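Read the structure below first, then the notes.
One protein chain omitted, others in place.
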Amino acid sequence: MNAPLRPNTLAPDPLSITVTGARLTYGGTELFANLALTIEAGITTCLLGPSGVGKTTLLRMVAGLAEPEPPTAIDTSDGAPLHGRVAYMAQQDLLLPWLTVLDNVLLGARLRHERRSPALVARARALLDQVGLAGREADRPATLSGGQRQRVAIARTLMEDKPLVLMDEPFSALDALTRLRLQDAAAEALAGRTVLMITHDPLEALRLGHRIHVMTGRPATIGPALEPPGLPPRAVDDPALLALQAELLRRLAG
Amino acid sequence: MNAPLRPNTLAPDPLSITVTGARLTYGGTELFANLALTIEAGITTCLLGPSGVGKTTLLRMVAGLAEPEPPTAIDTSDGAPLHGRVAYMAQQDLLLPWLTVLDNVLLGARLRHERRSPALVARARALLDQVGLAGREADRPATLSGGQRQRVAIARTLMEDKPLVLMDEPFSALDALTRLRLQDAAAEALAGRTVLMITHDPLEALRLGHRIHVMTGRPATIGPALEPPGLPPRAVDDPALLALQAELLRRLAG
Amino acid sequence: QDKLSVLLDWFVNPDHAPLVVAQEKGFFKDVGLDVTLTAPADPNDPPKLVAAGQADLAISYQPQLHIQVGEGLPLVRVGTLVSTPLNSVVVLRDGPVKTIKDLKGRKIGFSVGGFEDALLGAMLEKHGLTLKDVELVNVNFSLSPALLAGQVDAVVGAFRNFELNQMDIERHPGRAFYPEEEGVPAYDELIIVAHKDKIAGDGRIKRFLDAVERATLYILNHPEEAQAAFVKGRPELNDDLNRRAWADTLPRFSHSPAALDAARYTRFAEFLKARGLIKTVEPVERYAVVVK
Amino acid sequence: MRLLRALITAAVLLALWQGVVSLTGVPRYILPGPLAVADALQRQAPLLVRHGATTLTEILLGLLLGVALGGASALTLASFRTARRWLMPLLVVSQAIPVFALAPLLVLWLGYGMASKVAMATLVIFFPVTTALFDGLRRTEPGWLDLARTMGASRRSVLWHIRLPAALPAFGSGLRVAAAVAPIGAVIGEWVGSSSGLGYLMLHANARMQIDLLFAALVVLGVFAVALYAAVDALIRRALPWQPDTHPAEEKD
Partner (left out) sequence: MRLLRALITAAVLLALWQGVVSLTGVPRYILPGPLAVADALQRQAPLLVRHGATTLTEILLGLLLGVALGGASALTLASFRTARRWLMPLLVVSQAIPVFALAPLLVLWLGYGMASKVAMATLVIFFPVTTALFDGLRRTEPGWLDLARTMGASRRSVLWHIRLPAALPAFGSGLRVAAAVAPIGAVIGEWVGSSSGLGYLMLHANARMQIDLLFAALVVLGVFAVALYAAVDALIRRALPWQPDTHPAEEKD
């Protein structure tokens, strides 16, 4: 049952991304100036920070969707541009209302004019099953609950088979149990891939992140990485995590 | 600074609502049948449940927005209809893009053709300050981050001065610290009022709820109320809460 | 059978009787012609289209021919359908206007034909008035309604065989002032024009005119049968108005459609030049011929 | 129920019409009463049917062509900035040119047959469809565009799979206008020159003061317009089930 979440192509050498000297202003306010962040290859980096600090903007900048100002530099380890190598899950679900749930999951293939092969469809169905939406393939997004919509968006992101995965609060609309289940599934599916994930839940960051950064201040800066022991997904009741949670909250208050 | 959150009119006798025999089907599937729930007067009732179980639908039904089927009965303690006595915060922020942040908070007054008195505006500004958005009054929603939008929606809901308050995952897009702060503010502002709040976070329910219900199954049923000791807002590090959290998770697992 | 396309000046009406009767009675077929008659919505279009080679012949008006030739259209008159003016100035019989003089200070409706103001100007001048003494209003093609409804006090451009009958039927009889009696030289109202460069050696035109002549005489000799042929397949033409117009039009058809009175054309050209509508008076043979 | 409503509407209209005629005393050669028109409708039924058939064909062909061309040009405008910059003024100018100026040209190029009428109907329909769709294509939710961009979609693919479906409701709005103005387009085309069709019949009747026949033809034209509009409206609702259609007056409160 877990197999379909694992990409069926051999992943290329994982990619690392370095952001340096990043600068971005909105209407005169410097959101960040001279911000630096390294997204290490093949692991999950979690980003926490107070609401409105600029996490989404940073993610969009890496995805090529927000226009940074000089002297911003975004470098990849292989030197090639990032365009076309990113899977991006936004803070809103962004489901297309006219497509069925299944077609929303297959959107990437449709947009790239890829053949809708039976294997592809089977993988999409398996992903939907994994996120607990088996049987809803033919429904339209308007008939889904908030959490169900978010799960379709997760499936759509996992469907994209890209070296860099950017996720903006992917589990925010899910109940505690579904969330745990999907954290596990995502961790497994994204193992070996370079992931940058924004979350508001310190425990979630501690479960899933190899490295955890906290972003604070205006202009915002990114603190040093916290590297919890052990491999994700870590157990929720690990006492070490609880100690680190207090540390994270302290940094957040920073 | 906290004063403005407290309604400046004398609250009438708090209202309790009893839902009995509730039945609602979507396209042949019974979402719930013969569901019963009492929303006790003057306290906060929290509702948890797996994604897609029907929490939002139930809330909308109470708000008069979803059409239930017979033999559903929604009774109020004073026998008068609920219409016009509900403050409703939906799962999406539903900010109007053409209004400024301040005008969005003042939407209710505008829609009811109430005079935009200086006192009213001052209260709206104070609420915005309370949710951490002082200085953003004149901005449009499009320039806000996800969490900032949600905070405007919270301010708008608190601005409405109604006996029954319905909130659907009001803090889902907020970081841990902002969330704690706003939980406290909301608990204070809503003290003595009848509140039904949907949340996915068991700890949040335990902090804020006088009574906590878990909704599970299809057709969904509502379990017995869990009544944590002490008065909300309870401290996060209360060890009693952690024990109850495990109990809640067990109930959620159904 | 040679094909021949003919553009009418307006929708089929009794003015076109010789053409329609020739068609219905097979006179065109008898001279080896397969004629199509097409009605335009704007009477100004047919000469342009003949000049552009879109049709072989067009029904037009003599005053317009002078203007068109003056503007450089390669047109030439080859035949005459109606050899008197039909145009007239019409007022309500029981209205305040009894003579042209009474038009002073009044509203006059016209349907733009390009020549009505010149015609009216000449008529007014004979009575000591000028165009400045009246207000001209374009009423498009609603001449009699505008007059009957009292929107204007007179109309110019009304056809004596048509609008007068129309008003009579509506029980508001009209009074006509005839231009040729009020200082405007007589002219041919309806003529047949062709492209200047295409008539040489085109035997079809001569045969066409022969058939039209034959039809005209047939109408004079057998008015009843001709009328029946005219409304055959055009039931909408079989009403009181058209029957009356038919009777009033009969005497005005040219009995010799191919014949040309060159002096009459020169006289009229000089009139138009005097009114400023054309710049030069060209020799008649440049724009009106007798087809051999 | 709907039929009943339609009948009542018609009855009220007729009553209003009769009222205007009776009250203002409009002479019948300007506005005949409904009875006279009903009589003409009945007497001239075969004529109306014959000419109506011609016009209906032109309307439908014009609608087809106009919508196709309008859709294509909106897509072109949306695809190429260059096209937008240079073509838009051209389109706008095309709306301001009265037919009669074009008539000889149309006849010159298309002849007196059906082509010139279909061309006119097309021209009339073309602009509302183009603007509506183009406007819709411009108003796409930016989040969807961002998503598509990260998915490596080409501009054409975004246009086709995101912008176009998102613009369909706006397109529908343009279609409704097109359906309502198509009949007048065909009639204007018939004024260019024709030997059949309701436009021809009307000019004809007008020139002969058969105003009752003119109004009978108008009634037929009105029926066409309403029927077309209703059909297009139903079609649009069917085709866009995901589209919120919240009839304001049906709200409860």
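Just so it is clear, A, B, C and D label the chains in written order, and each chain counts residues from 1 on its own.
Keep this in mind: a residue touches a chain if its C-beta (ideal position, glycine included) is under 8 Å from a C-beta of that chain, and two chains touch if they have at least 3 such contacts.
Model, not experiment: these values are computed from the prediction.
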Touching the hidden chain, out of D:Leu14, D:Ala115 or D:Leu218, is D:Leu218
Going by the contact rule already stated, which one of B:Ile17, B:Ala63, B:Val195 or B:Leu226 would touch the omitted chain in the full complex?
B:Ala63
Residue of C:Leu120, C:Ala146 or C:Val291 in touch with the missing chain, whole complex considered
C:Ala146
I need the residue numbers on subunit B that touch the omitted chain, in ascending order.
60, 63-65, 83-84, 86-88, 90, 92, 94, 96-98, 107-108, 110-113, 140, 142, 160
In terms of residues, what is the contact footprint of the unshown chain on subunit C?
42, 44, 48, 51-52, 64, 67-68, 71-73, 107, 109, 112-115, 135-142, 145-146, 149, 151, 277
In terms of residues, what is the contact footprint of the unshown chain on subunit D?
5-6, 9, 12-13, 26, 30-31, 78-86, 89-93, 95-98, 100-101, 104-105, 108-109, 127-128, 131-132, 135-142, 145, 149, 153-155, 158-159, 163, 169-170, 172-173, 176-177, 180-181, 183-184, 187-188, 199, 202-203, 206, 214-215, 218, 221-222, 224-226, 229, 243-251, 253
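Definition applied: only the chains that are shown with their structure count from here on.
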If you average the Cα atoms of subunit A and of subunit C to get two centres, how far apart are those centres in Å?
83
For subunit D, residue numbers touching 2 or more other chains are none
Residues of subunit B whose C-beta touches two or more other chains
none
